[in-house]
Structures are given as C-alpha cells and as structure tokens.
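Quick one: the structure is below, and I'll ask about it shortly.
For this view, one protein chain was removed and the others were kept in their places.
Showing chain A:
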Amino acid sequence: MAEIFWWVIFPYIAFAILILGSFYRYAFRGISWYAPSTEIFEKRWLRIGSTFFHWGIIFAFIGHVMGILIPRSFYLSIGVSDHLYHFFAILGGAIPGLMVVFGLLVMLVRKLSIPSVQVHTTFAEYYTIILLLLVAGIGTYMTIIFNTTVVAYEYRATIGPWFRSLFVFQPQYQLMSDVPFIFRLHVVLSFLLFASIPFTQLIHMFSFPGRYPFRAPQQYRARDGYKNSRP
C-alpha cells in the first residue's frame, strides 16, 4: 500500500498541484508572477551564487533528461555501453551538481548575512532554497559518492521506466521497490519540489523569455488593444 502511495498517488498529486496551482497563480495571482530579484541590494555575491546555481541547474536538467527520459535501449542501440554511460553520467552529473549546491549555499548565506537582502527574504524563499539544497545535495551525493563507492546504480532500469510510465498513466510502481533508499528520497523530495513551484518564486522558470530573440525590438500597443491583451 505504501508503495502505491509513494510511487503512484503522491507523484500524481504533485503533478496535479503543479498544473492546477500554476493555472491558479496565473489567473488569480498573476501580478506576483516574477523573478524576485534582490540584485538592487547586493550584486557581488549574487553574481557568484545566482550564476553558478542557474547554469548548474540547467545542465542538471539536461542530465536528468538524458538519464531518466531517454531509455537505456536507445544508448545501447547507438553503441554507448553501460560502462561508458556511467563514466560520463558521473562526470557530467558531478560538475553541475556541485555548481548547484555551491550556488545555493552562496545564495543562502547571502540571504542570511546581508541585512538589506535578509529583511526582504520571505519564508517561501528560505523554504525553496533549503528544499532545493536537499534535493541537489542528495543528488550530488548519489552521483559522486554513492555511485563510485557503493554501486554504479542502474537507475535506467528502474527509476527511468517508472517515471516514464507515469506519463502514459500506467504507473509501474513495482519497479521502485528495490531502489536504494537514497534514490527514493531524492525522487520523493523532487516531487515535493514540483508541487511547491506554483507557490514559490520557482514559478519564474516558466517565464523564460524564449521568444525575445524573434520579436521586433520596438513594441507598439494601442490603448484599447492593451485592455484586452495579456501576453
């Protein structure tokens, strides 16, 4: 029963909260949809923390796509052996992982120690940073220490297929029963993080202005056109 809760019910609840919560935020709390920057108060530490964290998490995301979404059979079919995969996965996972953890630590210390930043840090921001730190810290530990000392765990046979099975609505929860505890903890905390997105500043990730390079530099809007448009 616990298996069904953690690997079926909990993930779907998290996804539901993520999707419905984001819609709710957009529709009813739209004015708070922003990237809450404190750069105006402090620049030096932000440069280090924010840059390391954001670039790290982008590469970590790409790494997760490669490890979880792309099936093992695909790698084998293009001639990437398990050994070769794990060598690059550990290397390619360690660097972004350390970047994320380092960036988060800098940002957390910055928020705690610089008075003007500290007063403007909300509970949601501490919560997000600490949860991210837990998820990223465990992930980095798994990649660097667990994988090299205990066993190079083949998550592409268990977590990967289970995660993909969620999207076809046939969750194969039994795949998760033999997964090492540390990996399970990483997965559960990650889903908690997903569910937190609509209620924290993490929402700004959905606003990445990818259309910017393709739009005209100058924008004109008519007054009455403005009334009806929400980009």
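In this text, a residue touches a chain if its C-beta (ideal position, glycine included) is under 8 Å from a C-beta of that chain, and two chains touch if they have at least 3 such contacts; residues count from 1.
Simple rule for what comes next: contacts and distances are computed from a predicted model.
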UniProt protein name of the chain not shown, from "Aspartyl/glutamyl-tRNA(Asn/Gln) amidotransferase subunit C", "Nitrate reductase beta subunit", "Oligopeptide transport ATP-binding protein OppD" or "Iron chelate uptake ABC transporter family permease subunit": "Nitrate reductase beta subunit"
Omitted-chain contact residue, chosen from A:G21, A:P36 or A:G137: A:P36
Residue in contact with the excluded chain [from A:F28, A:F123, A:F181 or A:Y220]: A:Y220
Residue of A:W55, A:Y75 or A:F194 in touch with the missing chain, whole complex considered: A:W55
Residue ranges of chain A at the interface with the undisplayed chain: 30-31, 33-43, 46-47, 50-51, 53-55, 115-116, 119-120, 204, 207-213, 215, 217-228, 230-231
